[in-house]
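Omission of a single protein chain aside, the complex is shown with its protein chains in their original locations.
Residue numbering begins at 1 within each chain, and the chains themselves are lettered A, B and C in the order written.
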């Protein structure tokens, strides 16, 4: 019977390859601008497969990532929670090994990883860029973390406010301080799946942790997110490579991208916003008691919600503007002083309510209109 | 370490269950009418999982089926083609066993099955309603078929015109005659995945085989079919149970439902059509040289394409009508004789070009409008 | 030249007719159930055309209504605000007269009307079912109202809380009391275009006014509402005729249908809800410490949002349920007592947060599950 199986396998290789390719529809690019000096890579660093408690074979994760416009994913199956072990030979390196050839072929950066899965504290931790996941399978969680660290891992704390582990308050434990002081803990999930942890954003600022935003996907991605994009960590990297991503994570060059929300350091939020919008009108030549229309185009996938944070001088603009994704809108400017006609530049003062800085405040932006 | 694993598993049970349920979005019902005497069950009898060369865990197939509005599915992993065997302990009954509890909970009829996977002849055969798939693993394909038959299986021929096995012509081999004469072969796929085999429809008629239409799905269903429905075998059953489905298959009470095409016996196509449409206008009171509008509503998911097969007497109607799914359309009737005002009923003669009878011809339908 | 024009017109008649029909796409039915004793008619009683300040020719309003699934519309051009009068001969009956033949052909009930358009008080009033709009053109607004009343009109107050006329508070003026006491004022818009007036709902209850919900459409309908349905007044009528609609309005048999909100008398909201949903499971046979799943299907276009208003006895159900339009959902019931297995019926106590009664409270509903 083994021979029959082997013989059959050979003739089926062609079939399998073509099945994989037929299955793949076309890739939807995620439309977000690169920023000065860096490429904006779309990444998901928390993913499960059948090798722990996920619902899909590892190669499916690569196909999904390609179709959705991602640049990089990490395979992070649980080390300790293995509900399929009756039917599977669990080797913690296999989900990465199986997916890697397809990832290479499809141009997806595939990052080896593992989820160290314990009760709180310290809860669940992802270790990325590891060289041998099997060595992380330890009785003592700190030993597992140290092993990961010695393999050169970037370690981050998953879903710190997950109700199942932190039912009442999202607490920072002394164990996390210990991990931080040892230089092991370097990042934290501000968003996981469909949850947001405001405390995590604060800790990212205060403790200099990298902001992470990941799917923690178990089911096929469309079953979970439908037509919406999954949570992504935007990584600002010098190129699309594993090394550049690792360096960017260590340097905290990330922004969380969750549904229509962006959260992270102001130095990355600002160029994302200004790289997305464009004032399409020429000089408006506004005078007192006139109304002039300005067209603004948003070429990104994000709807930007702008709220006036202080009035303009010499003229007035709308209190709120919604710059819808891939749309052009009109903004009405009304001259309210004689001086306005002598102003070369009309400045509008807004904040983007769906772009949150590490401080927890919305991103302030100034729009300048040539006059 | 084993102890750690076990301890962890207990605390995770709640997590797993809720993950499964969270993942599930709402179910989209397939809108096709029941027909007199029977429920119209939406079924897919050809499905793969990680237990052969599929990309998903067996429970995912149940969730997908529920979300898509299916009533019944069969687990039909290959017996001989097992590319995951390096990582999995292959027991051919496991994909059914793993999925069954969830299927029961979700109200999906789950049918145990296997795909006997050989080169042509006889090609690939699915055996449904088997009691032990492992006993079908035989060197000799006929022995496997006989074993299935002795287990009470309903056996059908998969993708008979698959180019990889029948590159030039879709042939019927003496091996199939043998299977037919032994009473083993009872059905044939007229549609498989994205292919149609006109010869199979002819054989279904001539050799009294049950018409099948299945997905042969390997990847997650949305990755393959997007927003389209997968190929389905419509089964006309006395109730929604495994027994009733088996009886319906043996009695050839099926219709293929592929994209916007329906194919099968006229006795099932007719009530599907007439159960879907409704003339919404009252008496039109058409007279000579008048034009009157009739509204027709289609409550099904199918767009029906109607083509006039002969002119009406005393009046004229449109040469073509498209009755779009879930829409109401106007049909203009023009009086062309003085007699028309005395006719109690205006009859229009069409054929439905996307409903194909076993003969290969489109379904003829007459529309009667009260006058 | 006139002769040339006339000659050309004849040869163009065919062209015009076919243009009108080509333009029409298929009709989307509004899926809301009829209720015991009445048909549920979908109506818009506030519509403008080029004959006042609207953007479209009257026949376009009929085509739009048909395409959108409406049963009846009223033509209610302003009597006093006529910005197109430089280019048009304004006869206030013409928008109705021009649209009527097409309405008849398409099966849309077309109601003659006018908008009496004054500053507050009394603001804007619509008069429906009038026989001659031109006679309503009076210097004195009360005279116009009396004339309408004498023509048998049903008169209602439009957008009572419109900021342009009631900038701070939505006030009821003595002029409205006068109109009410004279039996002229019989209805009030609770919704107009994209606004909601909670005071109007209260007045509808206290002063026995008919609840109205209208579009006040000026632009082409899709330019204003996109893929969303326009605001509609649901009218519960004995048949689809002008007389039955008039009687229903006088009898206050209406419900407002705005986006995903329904507002009106409990006696109409209840059958709309229960006529839309169906428990699809059989007896659940729930016992203590068990969880059983119940499937509920919603066949309407409305997403119903249910919130538990009191706990069940002997078992527990979800605190919130969303019954999405045209979807089936699972509801989990958990046995919490030994008695539950002896209960023939499991009762769940909810309120529908998007169905508002005249009191301003959400509709309470009880769901009974066979056990």
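Please note the rule applied: a contact is a pair of C-beta atoms (placed from the backbone, for glycine too) under 8 Å apart; a residue touches a chain by one contact, two chains touch by 3 or more.
In this text the structure is predicted, and so the values were computed from the model without any measurement.
> Could you run through the displayed chains and say which ones the absent chain touches?
In the entire complex, chains touched by the missing one are A, C.
> Taking the full complex into account, find the residue in C:37, C:167, C:183 or C:226 that is in contact with the omitted chain.
Considering the complete complex, C:226 is the one touching the chain left out.
> Could you tell me which of C:30, C:56, C:106 or C:125 touches the chain that is not displayed?
Missing-chain contact among the listed residues: C:56.
> Residue by residue, what part of chain C touches the chain that was omitted?
Touching the missing chain: residues 1, 4-5, 8-9, 11-12, 14-16, 19-20, 22-25, 50-51, 53-57, 59-60, 63-64, 67, 80-89, 91, 94, 98, 117, 119, 137, 139, 164, 218-224, 226.
> Under the stated touch rule, tell me which residues of chain A contact the chain that is not displayed.
Answer for chain A: residues 21, 24, 26-29, 105-107, 281, 293, 295, 297, 324, 326-330, 332 touch the chain left out.
The working rule: only the chains that are shown with their structure count from here on.
> Counting C-beta pairs in contact, pick out the pair of chains that comes out on top.
Chains joined by the most C-beta contact pairs: A-B.
> Where the CA atoms of chain A average out and where those of chain C average out, how many Å apart are those spots?
Comparing mean C-alpha positions, chain C is 44 Å from chain A.
> How many angstrom lie between the centres of chain B and chain C, each centre taken as the mean Cα position?
40
> Mind pulling the residue numbers of chain B that touch at least two other chains?
Residues 24 of chain B touch two or more partner chains.
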